[in-house]
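With one protein chain withheld, the remaining protein chains of the complex are depicted in position.
Coming up: chain A.
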Amino acid sequence: MRLEVEKLSVRFPTPTGVVEAVRGVSFAMGAEKLGIVGESGSGKSTLGRAILRLIAPPGEVRAERLAFDGTDLLAADRRTLRRIRGGRIAMVLQDPKFSLNPVMTVGRQIEEAVRVHGRTGRREARERALAMLEAVRIRDPARVYGAWPHELSGGMGQRAMIAIMLAAGPELLIADEPTSALDVTVQMQVLAILDDLVAERGMGLVLISHDLDLVASFCDRVLVMYAGRVVESLPAGELHQATHPYTRGLLACLPDIARPRRRLPVLERDPAWATEELP
């Protein structure tokens, strides 16, 4: 698995002007855990969607290169894209409430993903679906299998989404805030599943997250985005020693369980961050 992104840009024309959501992002990755952090609106989700060619017109995607295992994703026809999206690259979207089908039970939705992936029979698909729900630490898999999306708690819906993606068995998983609604113990267990898929099956993982401590402890490498650009790229373990003032500013905003403060610092933005030369 190898993903290559060179000078990727995404623009959205709107009645009030053009939004340049992603501006010239480059990176390459293999079977590793790549974290993407950055403030709200910095272009993280748009970047993830652009890799999967999920930007709808009038949005425009441009890149000098966007390739998955040598296949040029920008030049790929619809059939090739559909094949890649259904199985080889999967994305967990930021908002489970929007991505689960409200009129289909959770179990059926996972079964569908299982059956798209490998021509499995009904029975086997059901068993796989229940096993997926168990794997994401759902307490009562049989009930949740038969439940409608509106009957799930926030974190259960999120885990159902992850189960659907795992059922597809992707080579590259782009996970957009996949665990923001989970308690920290379940979050850690779900991340351990992804960790094993990277280590044992050679899956590539792009983890988009606001949780800086989580990315620092879980990922191999981090890209820090600001105003559509990557302003800093560093090994995840060194995130807390980041040098860019923006990254430092984000880190300073974090509350500390051992040291509650009367007020938390907030980010003071410097307009230069959006335009400065990058190393």
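Criterion: contacts are C-beta pairs under 8 Å (C-beta built on N, C-alpha and C of every residue); 3 or more make two chains touch, one makes a residue touch a chain; residues count from 1.
By definition in this document, contacts and distances are computed from a predicted model.
Participant: Tell me the UniProt protein name of the chain this structure doesn't show, selecting from "1,2-phenylacetyl-CoA epoxidase subunit B", "Methylenetetrahydrofolate reductase", "Glutathione import ATP-binding protein GsiA" or "Dihydroorotate dehydrogenase".
Facilitator: So the chain that does not appear here would be "Glutathione import ATP-binding protein GsiA", according to UniProt.
Participant: Where the complex has a chain not shown, which of A:Thr185, A:Thr243 or A:Thr275 is the residue touching it?
Facilitator: A:Thr185
Participant: Looking at A:Glu20, A:Glu39, A:Glu112 or A:Glu127, which makes contact with the chain not pictured?
Facilitator: A:Glu39
Participant: If the hidden chain were put back, which of A:Ala113, A:Met156, A:Leu172 or A:Val230 would touch it?
Facilitator: Here the residue in touch with the unshown chain is A:Met156.
Participant: If the hidden chain were put back, which residues of chain A would touch it?
Facilitator: Residue positions of chain A that touch the missing chain: 38-41, 95, 97-98, 137-139, 143, 151-156, 158-159, 177, 180-189, 191-192, 195, 210, 212-214, 216-218, 249-250, 253-267.
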